[in-house]
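A single protein chain has been omitted from the complex, and every remaining protein chain is retained in its original position.
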Amino acid sequence: MGGNNSDTMSLNLKVWRQKNNKDKGSMIDYKLDGVSPDMSFLEMMDTLNNKLIKEQGDSIAFDHDCREGICGMCSMMINGQAHGPEAETTTCQLHMRKFKDGDTIVVEPWRAKAFPVLKDLMVDRGAFDNIMAAGGFVNVNTGNPQDANSILIGQENAELAMDAAACIGCGACVASCKNASAMLFVSAKISQLALLPQGEVESLARTQAMVAKMDELGFGNCTNEAECEAQCPKGIKIENIARMNREWFKGALTSRK
Amino acid sequence: MTTKKLDGKVPSGPIQDRWKTHKFNMKIVNAANKRKYSVIVVGTGLAGASAAASLAELGYNVTTFCIQDSPRRAHSIAAQGGINAAKNYPNDGDSVYRLFYDTVKGGDYRARESNVYRLAEVSNSIIDQCVAQGVPFAREYGGTLSNRSFGGAQVSRTFYARGQTGQQLLLGAYSAMMKEVHNGKIKSFTRREIVELVMVEGKARGVIVRNVVTGEFEKYVADAVILATGGYGNVYYLSTNAKASNASAAFRAYKKGAYFANPCFTQIHPTCIPVSGDHQSKLTLMSESLRNDGRVWVPKMKGDKRAPTAIPEEERDYYLERIYPSFGNLVPRDVASRNAKIVCDEGRGVSATGMAVYLDFAAAIKRDGADKIKAKYGNLFDMYQRITDQDPYKTPMMIYPAIHYTMGGLWVDYNLMSNIPGLFVLGEANFSDHGANRLGASALMQGLADGYFVIPYTIGHYFATEKFEKIDTNHAEFERAISNSKALYKKLLSINGTKTVDDYHRALGHIMWEQVGMGRNEAGLKKAISDIQALRTDFWKNLKVSGGAEEVNTELEKAGRVADFLELGELMALDALERRESCGGHFREESQTEENEAKRDDENFCHVAAWEYSGVDIKPLRHTEELNFENVKLTQRSYK
Partner (left out) sequence: MSSKGSCSLHSSIGKKQVMGVSGLLLCGFLLTHMLGNFTMFIGADAFNKYSHTLTSNPLIYLAEAGLAALFLCHIFMAIKLILENKAARPVSYHMRETSGRGSTFASSTMPYTGSIALIFLIIHILGLKFGTQYTIIINGVEMRDIYKTTIEYFRDSLHVLGYIVAVVSLGIHVSHGFWSAFQSLGFNHPKYIGKIQLLSKLFGIVVAVGFSSFPIFCYLQGGK
């Protein structure tokens, strides 16, 4: 019962420290004892921080919020993988029982030109908002739309749209892609809306606009490696990228703008 | 100063017509004039994002602030179950009136009837609106929307998107907001925390915010300020709230004169994953739908350390089924939570900490087969296993109650405006619609109702009926507010003691959970007040905040919030002390029936308590607003 919280672990941590956006930054080694296997990865980081504050007075900055795997705020490259080694698991849901006593763990921020480091492990993902503002919406104002059941949506498409809509916008796809490409994130939104009659109307223009914004912001290109899919904590499929490619091609052929 | 009777400005007439009549009676800002008005929206959860988008669409100039790195991350995103609406698609007898009735009753008669009726009335429009935005609700094979019964409701009125309804609704509202960013009508600022509300000539006219990346203080002016900053469950340190969820914007508005209503009304959710140790930073909720098939039990014997499967049937106490034979495991949230605490306090709790009870699926698996249980709860079981490393198909789950939602909040009138003109409060941050207990799948409904369908009307009325002096951020009030703000943060940094912010926050949480948690009594509440006061004094003497003022400093952010929690916690205890009745989530041990159930005192407490700040370490004033129940008859709840 209650896990095996009697045996604690000692860990060697190598953590990226960078004072601010202008600082060059470097990897710093820390040793942490008394890590319970029941801790989440972030609770382990909390423990390290409380130790640092008391001993030397500068805690490691990292993003986190809901700590239940849905807000998309936590973002750490753990031992070279986005959100660590567990499939479909965010950093906050990764537990220390997945590591062993004496392990060395390397912790880095997401790295991409479009995600500049703000401090330590904290990056600016505002680029995702900018892409969303370029077209990640249905142009409908608050008011009196038709009754919710007046446009039927087949269950299969509704489910596929939900699969795509499950994206939490954490940026693991960018971080894990060797080209720092944002295609999985962008295609998830384009797919969701293209699969629903409400969004399908503007789909071609939306795809052109969002892709153009993504390119402008300096994300890399897709080389179809599917590492994004493999490291996505929500299991978003690259099938969505194919759908985006289709929508984009249709738009490129027919756009009058 | 004396206490006042507050006027909620509720329209008169038959309840069905009040909102319609009120909408007609409110003044409208001419379409071309709307661009002359500006609105600040603080918080971008369901209420904030929906309000920002809707107001921008009307033509107002909107500025939004959020603490996270993107508006999409607000904690509304974590809501799992669903959203209620009185569509009556399943033809099972639902109606606007029934949703209204259930919500008033569920709130244990401590909400305003008119507000609740309006909420039920606009619930259907919310579903229409969300579907139009591309929210992928669950659907039937034929393409129509699916509904389910939730939280003990007798009808199936809950719409859902898998176990991620909050996420999908929020992303819908966020996308509407991003549309207006695209159109240039919303300026969205992220990684900002509100430090102070700025008032000019008695009206809310702006905010001072702190940019948490640079540490700089920034000034923003507007014609109205909307707070949609969520609840204050994090006073308890451990809660299902997100780590950044805080009460600072609302609490600092309280210190500027806004009334804080019913702060003691907190909701404790019975099915959370128990605490595993001192390192615990937050609690994770498991959908209460689990109680449809799981049986709650503890060993009959105190300190029984055997594995659950080794405890024979006759030595188990299925206490909910024993005490409440007709509702059994499906009693409301407050009842289930309180009973779990009672058995754990008796020393019969399980897990290494003794602070958990079993939720056993063995009987259901035997009856329906593991496959059927997996189809219903597979994702919840997976989540449980990921966190606890235990397999709920083989061994019973362990659960314990946790703070989940706060029904109290800033006092608002029917127009959702606080007692400060121009300060509007939406969603969980206000007190208005859930009374003393919120029903499942009603929080999402309220957030979106306020943002999409109430504030666009009422804010226009405010603009159309008030005169606004042209001011900018050089106004003396802004200068004064910004120097106050700087002083506060400088002070926090200068203490340089020995204890971290988390140390204080945990200590506060412990006091709150023990004395202002599931069961409250006079002695405990008095002790809580004096303990919190002592802790607060210690905080300002021995706190250690590392890092500097002009950089990313998460410790400093937390320190500012905990400073507010240390005052708000006391206010909650005070409110609980003065409300000498049990109602909803507020259980006063002195006020119970012979069968140990909550006993309301409608004679003396059928009112809202709204607290007015009176100064540092001075007891605040308790104003009241009478609640009149003209449509729903006051009755005592019973689940036996």
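Note that the chains take the letters A and B in the order they are written out, and that residue 1 is the start of every chain.
Please note the rule applied: a residue touches a chain if its C-beta (ideal position, glycine included) is under 8 Å from a C-beta of that chain, and two chains touch if they have at least 3 such contacts.
Only a predicted model underlies this, so the values are computations on that prediction, with no experimental measurement involved.
Participant: Quick one: jot down which shown chains the absent chain touches.
Facilitator: Touched by the chain not displayed, across the whole complex: A.
Participant: Decide which residue listed in A:L13, A:V35, A:L48 or A:A112 touches the omitted chain of the complex.
Facilitator: Touching the chain that is not displayed is residue A:A112.
Participant: Tell me which residue among A:E43, A:D58, A:D129 or A:E227 touches the hidden chain in the full complex.
Facilitator: A:E227
Participant: Using the touch definition from the top, which of A:M44, A:M73, A:M214 or A:I236 touches the missing chain?
Facilitator: Of the candidates A:M44, A:M73, A:M214 or A:I236, A:M214 is in touch with the missing chain.
Participant: Using the touch rule from the top, list residues of subunit A that touch the missing partner.
Facilitator: Residues 14, 16, 27, 77, 79-81, 85, 87, 106, 108, 111-114, 134-135, 139, 176, 178-181, 183, 202, 205-206, 208-209, 211-212, 214-215, 218-231, 238-239, 241-249, 251-252, 255, 257 of subunit A touch the chain that is not shown.
Convention: only the chains that are shown with their structure count from here on.
Participant: What whole-number Å value describes the gap between the mean CA coordinates of subunit A and subunit B?
Facilitator: 27
Participant: Can you list the residues on subunit B that touch subunit A in the complex?
Facilitator: Of all residues in subunit B, those touching subunit A are 50, 53-54, 57, 68-73, 75, 77-78, 87, 89, 125, 127-134, 136-145, 161-162, 164, 167-168, 171, 174-176, 178-179, 181-182, 188, 190, 213, 240, 242-244, 276-277, 279-282, 284-285, 307-308, 350-353, 383, 386-390, 398, 452-453, 456, 498, 500, 502-503, 544, 546-547, 551-555.
Participant: Within their complex, state which residues of subunit A touch subunit B.
Facilitator: 1-3, 5, 19-20, 36-40, 42-44, 46-47, 50, 52-54, 57-59, 61, 63-73, 89, 93, 95, 97, 118-120, 122, 124-126, 128-129, 132-149, 151-155, 158, 161-162, 165-166, 168-169, 192-193, 196, 198-199
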